[in-house]
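Mind looking over this structure? Questions follow.
Note that this is a trimmed complex: some chains were dropped, and none of the rest were shifted.
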Amino acid sequence: MSAEIEARSGPPRGARTSSSLLNDPTFRSIAIQVSLILALVLFAWWLIDNTARNLAAANIASGFGFLWSRAGFDIAQTPIEYSSSETYGRAIFVGIVNTLIVAGAGIVFATIVGFIVGIGRLSQNFLIRLLSTVYVETFRNIPTLLVILFWYFGVLSVLDGPRGLEENAFGFYLTNRGLQTPLVLFDPLAWLTFAAFVIGVLAVVVLARQNKKRQLATGERRPILWPALGLIIGLPLITFLVTGIPATIDYPTPSRFNLQGGFQIRPEFIALFLALSIYTAAFIAEIVRAGILSVAKGQTEAASALGLRRGLTLRLVVVPQAFRVIIPPLTSQYLNLTKNSSLGLAIGYPELVAIGSTVLNQSGQSIEVVMIWMTVYLTISLTVSVFMNWFNAKMALVER
Amino acid sequence: MQEQVARFVATDEKPALPPPPGDHGFFGTVRKNLFATPIDSVLSIIAGIFIAWGVWNILEWAIFDAVFTGSDREACLVEGGGHGGACWAFINAKFGQFIYGVYPIAERWRVNLSFALLAILAAGILIPKVPYKAINAVLLFAVFPVVTLVLLTGGRFAFSGGELALVFLIAGALTVSGVAARPDVTSSRIEMRIAVWLLVAGAAAMLLSNVVSAGSVTFLDFRFSILTLVAFLASLAAVALAAYMAITVSAATEWFKLLTPVIAAILFVWVMTANFGLRPVPTNLWGGLMLTLVVALSGIAASLPLGILLALGRRSDMPAVKLICVVFIEFWRGVPLITVLFMANFMLPLFMPEGVSFNQLLRAVVGVALFAAAYMAEVIRGGLQAIPKGQYEGADAMALTYWQKMRLVILPQALKLVIPGIVNTFIGLFKDTSLVYIIGLADLLGTVRRGFNDPTWITPSTPATGLIFAAFVFWLFCFSMSRYSIFMERRLDTGHKR
Amino acid sequence: MSLATETDTAPAKRMEVSDEVAVQMIDVNKWYGEFHVLRDINLTVYKGERIVVCGPSGSGKSTMIRCINRLEEHQRGQIIVDGTELTGDLKKIDEVRREVGMVFQHFNLFPHLTILENCTLAPIWVRKMPKKKAEEIAMHYLTRVKIPDQAHKYPGQLSGGQQQRVAIARSLCMNPRIMLFDEPTSALDPEMIKEVLDVMVGLAEEGMTMLCVTHEMGFARSVANRVIFMDRGQIVEQNEPQAFFDNPQHERTKLFLSQILH
Amino acid sequence: QTLDTVKERGTLRCGVNTGLPGFASQNDQGEWQGLDVDYCKAIAAAVFGDVSKVQYSPLSAVQRFPALQNNEIDVLARNTTWTMDRDTTLGLAFAGVNYYDGQGFMVKNDLGVTSALELSGATVCVQSGTTTELNLADYFATNNMDYNPVVIESQSDVNSAYDSGRCDVLTTDASGLAASRLEMANPDNHTILPEIISKEPLGPAVRQGDDQWFNVVKWTHYALLNAEELGVTQENVEDMLKSENPEIRRLLGQDKNYGEAIGLDQDWVVNIIKGVGNYGEIFERNIGVNTPLKIQRGQNALWTDGGLQYGMPIR
């Protein structure tokens, strides 16, 4: 008993014996897994076999060769070069870009609205709370598609048409053809203005860093809001004026059918964008609220007890902790929004699924098109999940 | 100086007084809630004006300017173009379609009957005070679907021999395992062994029959292939053996209980095939709210068990099982429902062997259910993860098997824990049913859209009216579900605290 | 500590211990990953013995007794419980678990079942007992731990001490031959410790084979046949309680005892 | 084999438009009617002698081909254009042309447009996944004109988008335009432009590789045409049975059992005509000048009247 037994590193490896093979958990588990995989393989084989047979029987061509044949149809919104003589592949790519555009815009707007409403739900003010609650409970409980249709058929398409419009000085027109705004066309000299803007931003970054350094060294802080604004807005503005206003504005003007010129945002995009962001914002609001509530009351109390003011408490204690809670569900809402953009199909916004279904119809390649859809969406989802896992690992609170 | 305070003994009990006015009562509340700070006051005023404006506009649209009666668009057109208030006359005229789709008017009582049955049974389950929960659950989850199916379609389903054999194989397996689980029957008894082998043989024959097609026999009015007939007979024999065992060892009430699966199977086949004189109504006539409910409820019913299996699989320590479940779940969660429905519509039929065709509605349900199951699985996994390790150990120490442990100890707790998540998934699924129009089903939203495209009702205000009506119906269902879940959560929560 | 004085007057030790072996551990070794948590454990428990295991936190006490009903798997050596060797064989594990009751520090009652259901669950599903009979037995044991009137409440409605007594009753319902206790009182408020120890003393007096991890030295002194002291995964010292407490041999034991009895 | 399956099932499953007045639409009682619907009925009459044994599947443009490929329907009678692509890579077999159509444009009167060539810069509503969409792109490209497409998935949404002012122009098959105009809030405000920019032969289609069933559908079509040519109508078909005209006797199966050769009864044509009348009757009943659509026979007149409809001889 007296001798200390040495710690040996690592358990022994090797098989143990067992009375009956069936009662050996290792054997059992392997048997189950092997038979499951076998069943799956058989099932897949059966599906593929059926499909091949069905395709052959129906005389349907298969393969991805169709992607290189001429599409022959036009697309309403083409952020990248496209015409009806381009290929199916290109058309689908236009769809992907359109999906990303509406998703990106929607995410930004939904986040802004969601945070405002979410904080509103925690407001001390009864009316603000009421408004936020009504907003959340309304939009959480109706289908996205309905919201999209409502904007499109219920609101935008009952606006007036583009003809017989009164001209207005600003050049902004909201008609049933969408939103038409003036477009700024830059002259060659304009690059100086952009350069000034970039320089301004860089200067602000430097300024902020120095300020922080000084604070660490001396404890003093200086407000940098005004100098920052001056650098970011003032500098480009001055350059712009000095270089002689190197831009012209193209105002939309009524023509025979539509407003001509300017920048046009189509009602399909507006409806989809508004619906997606308003709908998703309701969910984001709940996430934000839960995130803030998840920070224990003791944390704010401790901060107060240390003499931190409310603003500082929020900035240094509550927000950093709430963000860890908020970010993961927030990303999944972003993914949902991206996936929901596929409902653009219903109102003719040319995103991936809408264009895909046209291609599917024109070419009859249903399996291939469905596969393309799935691949694109899965790629987006998986990329985001990988990022999220990395983020979570980085942000995880260290526990013992 | 210290001496004064150092020693002190209270002589009298101070009474509890009411709080001072000012931060209490009506004015106190108003001040605290609306005008605590100057910024607050400004916000309150802005919000108040906004609310008043919003409420006034809504009232104006929905009531003051609205049209309540009329038989066509003329009633809702506003002179000089513009758009007026709501066109409730349109809702009124199309109400039947919104609820039943184009289900034959003379047969709508069947839908109503199903609705009523559902309402009664669901109320029985959902209201905590109502007794007989177990029977009610059986009625709702086992009997009601079959009855509704027959009611709504008209019944007279044609079972192939293979399907019949499958039903009886399952019933046989349940019976045999039920009998074998009895303490007075050891599974090593020779009869039991034969019964088990019969079932295995039956299952093998079933599998084979998918690959080999051999002959065709008519037996009991059903068309069998030789292999499916073998399977059918084998399962019957197994049931007979099990029944014999049960009768020899236990009292009459007991063996009646043991034979329930078989009796249920016979009843099921009878109800599905019998002619009750109901006019057949093919599913493409279904529509409106009824279709929405059919898709949502069957999706929900199918996704829950599937989700549980997937969640258990994902937490399994067998890497292959886990991997398969992870891939399955992440796949469905990664793609939009629309593409799933497209897939169900275009690809599912291609997957099936020649001659097998799936009803369009069934395809939608399959798509929706698989999709929802993946989300359900993640919710349930969250619940499983929240169960403390001690619960697993407690069950292990009591020598419960894996499935007993899950069924009796872990799942009841985990599911209770994630009721809000499950209900949220249900709500999501209910809302998502509106996408089935993509594959040509006219659910509530679809019928409303068809309604406002109808030339007799085209006015600038009909689309908004129709959509708001649909939104209200969806909202009503979803909102009550979420409220109910909050109510249940509170109830279950307090029930366990002392 | 009040317990020690009370029960000292009626020591359970008087009962005879048979020489049939209940549990035998031979050169048992276990690793968690690379961490060697049990090192060459050798222990024979005879039927009717009451053994108390003590030692500093992290010394492997819990791990050792959890190996006995295979809640943890040992990697080397043999563990023979009631004549059955514990290997990977699932049948044997089930057999052993049916014969061995276990009480945990945190009770591990099933919160969704009533007290009665907690107690009848295993008899019904594992022993395949009719429900009626299982309930009778459960009520018998619940009476014995003095809470028959709580049978239809839920665990969450009971105090910690009551819950632990239910946990003991639940184990007893399976009619085990051996009972394992893993710090049954350390999650309890001081007032409740006594009521649980009382039940355990009662069990000991009836001759149940018991292996108990605890720091209640009063209990050890009055009830145990043998006290085992573990440190760093080894059994460092074992002896009869009297000798163990009054005259510890090993340095570590002395240190430990000095910390715990002040 | 389709014929056997259909006979065994007892009903014909026919894919039709979800709602195109004159071709396939439901009346207030939920009964289907229209030119395409009458073709379904005719086939049912040929197979069962009973026009009511049809189960209609309303299909959107997107769904129609998969539905046929996947055996959900036996025949697709849904104003579908016969193109080579569809005949080959999609595995369809078109059994004939029951309506010669061409794509046209409809505009609002107040635009003052009289020719499609004036449409440069207009916004055009079109249904996605149709040949229409392709023709539109080609037409504007060849004429060097711009346009803004608004592409929506269902025709009724396309119509309502056009009607609500989202687009200046609606394009689809000329027959469809006539039907769509009826769906406008105010049909008189819209004009169909004279240009026809494509050939759109519409006809019933079946799956490839089932010649017997293909023949049933094909010869049902020709029987309808021959009946019109020979003056056999729903009303006089009973009397015509006694006709001495050898062509009529052959048509009505009095001399030889042509039905047997394609797996049908001897009096299959009699059943068809009794059920739905001849081609001309179907046309006039559903889309002719006396219907709201007011479509002239035009190209769809019999060859004898200078049209394109030509029934292959039954002999």
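In this document, chain identifiers A, B, C and D correspond to the written order of the chains, with residue numbering beginning at 1 in each.
Convention: a residue touches a chain if its C-beta (ideal position, glycine included) is under 8 Å from a C-beta of that chain, and two chains touch if they have at least 3 such contacts.
Note that this is a predicted model, so its numbers are computed, not measured.
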Subunit stoichiometry in the structure file as a whole: A x1, B x1, C x2, D x1
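The criterion applied here is as follows: only the chains that are shown with their structure count from here on.
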Chain labels contacting subunit B and also subunit D: A
Chain pair whose interface holds the most contacting C-beta pairs: A-B
Where subunit A and subunit C are represented by their mean Cα positions, the distance between them in whole Å: 56
Inter-chain centre distance, subunit A versus subunit D - centres from mean C-alpha coordinates, in Å: 45
Residues of subunit A engaged with two or more neighbouring chains: 54, 57, 153, 157-158, 345-346, 357, 360, 366
Interface hub residues of subunit D, defined as touching at least two other chains: 66, 69-70, 157, 160, 164
Touch list for subunit B against partner subunit D, complex: 73, 102, 104, 282, 284-285, 345-346, 349-350, 354-355, 357, 360, 439-440, 449-450, 452-453, 455, 458-460, 463
For the subunit D and subunit A complex, residues of the former touching the latter: 61-62, 65-66, 69-70, 85-86, 88-91, 111, 119, 121-123, 128-130, 133-134, 136-138, 140-141, 147-153, 157, 160-161, 164-166, 168, 207-209
Sites on subunit A touched by subunit B in the complex: 29, 32-34, 36-37, 40, 46-47, 50-51, 53-55, 57, 123-128, 130-131, 137-138, 140-147, 149-150, 153-155, 157-158, 339-340, 342-343, 345-346, 353, 357, 360, 366-367, 370, 373-374, 377-378, 380-382, 385
